[in-house]
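The other protein chains are all here in position, but one chain of the complex has been omitted.
For reference, chains read A, B, C, D, E and F in written order, and residue numbers begin at 1 within each chain.
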Amino acid sequence: MNKARQEIDWWTVLSRAMLFSIIWWALTDGADGSWLIGGPVVLCALVASVALRPKEGIVWRELLFFVPFFLWHSLIGGVDVARRAFHPRMPIAPELVEYPLQLPPGLPQVTLVNIMSLLPGTLGVELEGQMLKIHLLDGRGDYLSGLKRLERRVGRIWVESADDFSRG
Amino acid sequence: MEGMTWLGWSFDAFVGAGLLWLAWRALASPDLFKAVVLFVAFGLLLALAWVRLEAPDVALAEAAIGAGLTGALLIAALTRLGISMASGRHRNNNKEEL
Amino acid sequence: MAGYAWLLRLLLLLLAVGLGYAVLSLPDQAQGLQPDVLGKMDQSGVTHPVTAVLLNFRGYDTLLEMAVLLLALLGIWSLGGLPEARPESEPGPVLGTLTQVLVPVLIVVAGYLLWTGAHAPGGAFQAGAVLGAAGVLLQLTGWRLPRRAAGHPLRITLVAGVAVFLIVAALPLPGGRQLLEYDPNYAGVLILVVEAFATVSIGVTLAALFFGADPTDKAPK
Amino acid sequence: MTPGDYLSAALLIMGSLFFLAGTIGLLRFPDVYTRLHALTKADNVGLGLIVAALAIQASSWAGVVKLVLIWLLVLLAGSSVSHLVSRSALHRGVDVWKG
Amino acid sequence: MQAILSELPWGLFLILIPLIGGIACFLLPVVARRLGLLTASLVLSAAVGLGWQLSSRGVYHHAVGGWGAPLGIDLYADGLSLLMLVMTALVGFGVSLYATGYFKPGHLVRFWPLWLLLLGALNALFLSADLFNLYVTLELVGLSAVALTALQGGRDALTGAMRYLLATLLGSLAYLLGVALLYHGFGTVDLVLLSERVVPSPVVWAALGLMSAGLILKTALFPLHFWLPPAHASAPAPVSAVLSALVVKASFYILLRLWLAIFSDISGDVAGLFGLLGAGAVLWGSLQALRQTRVKLLVAYSTVAQIGYLFLVYPLAPGMGITAWSAMAYLLISHALAKAAMFMAAGNLMQFGGHDRIADLDRVVQRLPLTAGAFALAGVSIMGLPPSGGFNGKWLLLQAALAQGRWDLVGVIFLGGVLAAGYVFKVLGNTFTQAPRTHEPISVPARMQWAAVLLAAGAILIGFLSSPLMALLEVGDPFNINGKGP
Amino acid sequence: MQHLYLLLAVFLLLNLGAGMWRVLRGPTAADRMLAAQLFGTTAVAVLLLLAELENSVALRDVALVFALLAAVTAIAFVRRAWAGTEDSNDTR
Partner (left out) sequence: MSVPFLYALVGIGLFCLGFHGLIVYDHLLRKILAINIMGSGVFLVLVALAKRGGEAAPDPVPHAMVITGIVVAVSATALALGLMLKVQAATGHAVLPGKSRD
């Protein structure tokens, strides 16, 4: 009955309040007096956000490490696809493969699918249980090791999977 | 400054021509879904026209309505009409019935 | 039939040429109300001209315009339920997450557009539209208004914008002043109150337009 | 032009080229899935580079955060949509193009 | 007391009361019926209050927001606006009364908010002196009218409503483009200021064409009447009454205002065109009405014809001034009352017999005497027989035509009257006879019959009220009789 | 710098025009939808460039709204129009 209420995690609430406040600050350019409206608005967003997803746990340090990794690889992804698009003979060999996931369901898996679509050669097509169908732009190369590395890094960001994917 | 004027002109000319072309195709294409997508694109281009005309208020309204609501409304209506959105090779499916 | 289409096109071409000629015959200088608007800005309660026109100088139009929006919803509700789309499948975790992230951000941005309307482009309608998009997104993810909120709470939210606007508009009347004549000292606050309610009402109305039928309707045909 | 301006200009031009690549891919690639690859990756990198270029020019930190926010939103929307579209294409039995 | 009453902003009440009433009916469906009737009576009293105010203090003027004309929006009421407002309040009250008997509870709950918003929108329209504000009210009127048409569902009503919606939107857009051109040409959308600033130019010509075409389409003047019969004939009876009596008059009113304020000086040729179309409408509409086999379609085509008479006034006005304009005033109000009564009577017949086929009307005179009487009374006014408002209108029109030697128009007026007699008696004749297919009557509530009788009697009564009506009409000199002159 | 912003805006606009070819050709509805998605992203870029050109906060707000709502039409498409598996005719 009080399930939702019990599950409220104050760290989550606080971090999200911070996040929305930062967004508000960025939007209003830190104008004076904007908080008179900003306060209630951030509160509304917070309520909606908690109602939709009561909690999640991020390992902030790992997220910070992840950013340069992601930026670099998405740049590579862009260059890769651009190269294939511009190439006169269009060197692609698409393939649909299945990839067994180690990540727990929920945010970790969703993050993986979302990020995968931005990295070289991979596109997350379908998520069913622990099986992920991936569309590869070029099935000839070694995509498996890259995927495994990505999965590990994504796993470390989230509290629920951080222990299983810790460094070492 | 000469170059700026010229570039601005060509931008406006492309937007204007694009608007007319999209409107024409949206009305004339036999596939209703195509018409809806073209109309959504028309709305987005119109937002650029408002920007060029120094009407950011209108552009904001157009962006919010055109990108968020009209497209969704039209697509939902199209689905409720029961029009199948099959491939282009099966024209008979998505031509408007009479 | 071909001859007829040809004639129609010719007539429309003539119409276009005629209208185009009329437009081109206008002088190169605009002769609008811009000087009047700028001259009265200090009494309007806001510093952004478009907002001043929308909510003060021509606020009466905006009041009626909100009635139009409400009316469209009443019209759709009175149609008595639209044919249902095919039953929806599971939204899937990716869409669910997207909605969970976007909806709060949409709320913040709507609030920002409302706030910024007082001195820069933005305002109640734009904010309401963004809020409405959040409602559409929720519906597309499979979320439905809880039953206990679908009756009076929903109806009150839908009319709140018009109702508050009407009240604020009528406030000066007992004092012998005109409809919508704000005291310049309080104009800013009053406009903000009207806009805040309008934003919520517009957002909810747009989302309800997307939903289609009165959610309390027992048996949509 | 300051060194920052040169950097911005370079980033802007590169970003636009990525947009071009996305469009070329959209036109040349053979099926929905491959076109999705082209669109999401190239356009998001393109927008990222443009955002980076403009961030260099930005006058305040709030402006930078706003630009990054816009980019992140487009990234999120782009990757989610590409997943959703490819998923429903698969469900509807759109075959994968092979050589 | 009297001082306070004459100070009250009655015009604003006419707009605010129905808006508030509509919202209240939406929020409290349980008491919607009582609220609706209360609102309709309040609107009627506010209209009376405004009339009293006008007769004692001259034109009503209210600068919304206190800004004044070019920047703000002005509300304005003179004799002409008052005529429309009183007409709206009278028909509105009758329709409200009638609707409580006509609709089943489920539909009635949906009817009230839509109808009260329409009432408020009509009042706002008749009170506005601002072209863009008129556009907004025009859309408000159009959308609520369409929603009301489709209220009970059914194939004909839905397709009729759809056609109506497209026509009304098209008309509004043409009007709006005209407003855009006028604004950019002369820097204001206020009617009074525009009338001072307008000079003949291509922009005015284009605006004249667009706005006239759009408003004529919305008024359903021949040959742009194609959408009217299906919508008016298939809508629920009280809605048909409102559509024919009030809604088409709204766009006509705007056209008239535009004409008087701006366009009459610009072009006299267009008046001839209006007269021609009006004559076409009278003849074509009457002939079509004669051909119909269903009461409601017959009445709907009769509306097409009667709208024609209103346009016959334009070519006669320059020479005859007040005679022609008074004719128009009589025709406007008597047609509104009579046509509303006719549609209500048709609704009663439909409820009574379950159909409205003319040939199968089964001894209605004996079994539904009040309804048959209402139809007959309304018919007297529509035909233009004395003593009735319709007679006064057509008599004045005839005088104007005779005085100017417009024998063609005289012929049209006569022929229209004869044809009207034909279609009215076509219905009445069948009410006496026993139909080949008899049917079991379904009882019709008394208030539905009385509402029709009251409005029909009103149409007759107008004929006796010529001097007070004329006095009111001249408040504010809406037709420029004393001002610019012909 | 100003020249470059406007030049690239024109370039991106032309790019969009080329993308419209995909809307016309299809072949599946999803292909058409993709082009609309391209429109959204590109419009954000064009708006950001124009915002820089005119140094206008408002245009950045327009871009922000575009970015936020770019997904809505596509999601409506996926959830309403292209949901289900009953039609397996479209092979491409």
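Please note the rule applied: a residue touches a chain if its C-beta (ideal position, glycine included) is under 8 Å from a C-beta of that chain, and two chains touch if they have at least 3 such contacts.
Quick caveat, the model's predicted, so the values are computed rather than measured.
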Which displayed chains the hidden chain touches across the whole complex: B, C, E
Selected residue (touches chain absent from view) among E:E139, E:D356 or E:E474: E:E139
Residues of chain E in contact with the chain not shown: 132, 136, 139, 143, 146-147, 150, 153-155, 158-159, 161-163, 165-166, 169-170, 173, 176-177, 180-181, 183-184
Residues in chain B touching the chain absent from view: 8-9, 12-13, 16, 19-20, 23-24, 26-28, 32, 35-36, 39, 42, 46, 49-50, 52-55, 57-58, 61-62, 65, 69-70, 73-74, 77-78, 80-81, 96-98
Touch residues of chain C, complete complex, unshown partner: 1, 5, 8-9, 12-13, 15-16, 19-20, 23-24, 26-30, 32-34, 37, 49-50, 52-54, 58, 61-62, 65-66, 68-69, 71-73, 75-76, 79, 82-83, 123, 125, 202, 206, 209-210, 212, 221
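Going forward, only the chains that are shown with their structure count from here on.
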Neighbouring chains shared between chain B and chain C, ordered by label: F
Of D-F and C-D, whichever chain pair has more C-beta contact pairs: D-F
Centroid comparison with chain A (C-alpha atoms), farthest chain: E
Chain whose average C-alpha position is farthest from chain F's own: E
Centre-to-centre distance between chain F and chain C (centres being mean Cα positions), rounded to whole Å: 24
Distance between the centres, which are taken as Cα means, of chain E and chain C, whole angstrom: 30
Rounded Å distance between chain B and chain F, as computed from the means of their C-alpha atoms: 10
Sequence positions of chain F contacting 2 or more other chains: 16, 28, 33, 35, 40, 57-58, 61, 64-65, 68-72, 75-78, 80, 82-84, 87, 90-92
Interface hub residues of chain A, defined as touching at least two other chains: 23, 27-29, 113-114, 124
Chain E-facing residues of chain C, complex: 18-19, 21-23, 25-26, 30-33, 36-37, 40, 56-61, 64-65, 67-68, 70-72, 74-75, 77-80, 152, 155-156, 158-159, 162-163, 166, 170, 173, 177-182
Residue ranges of chain C in contact with chain B within the complex: 50, 82-86, 113, 121-123, 125-126, 129-130, 132-133, 136, 140, 206, 209-210
Chain D-touching residues of chain C, taken from the complex the two chains share: 92, 94-95, 97-98, 101-102, 105
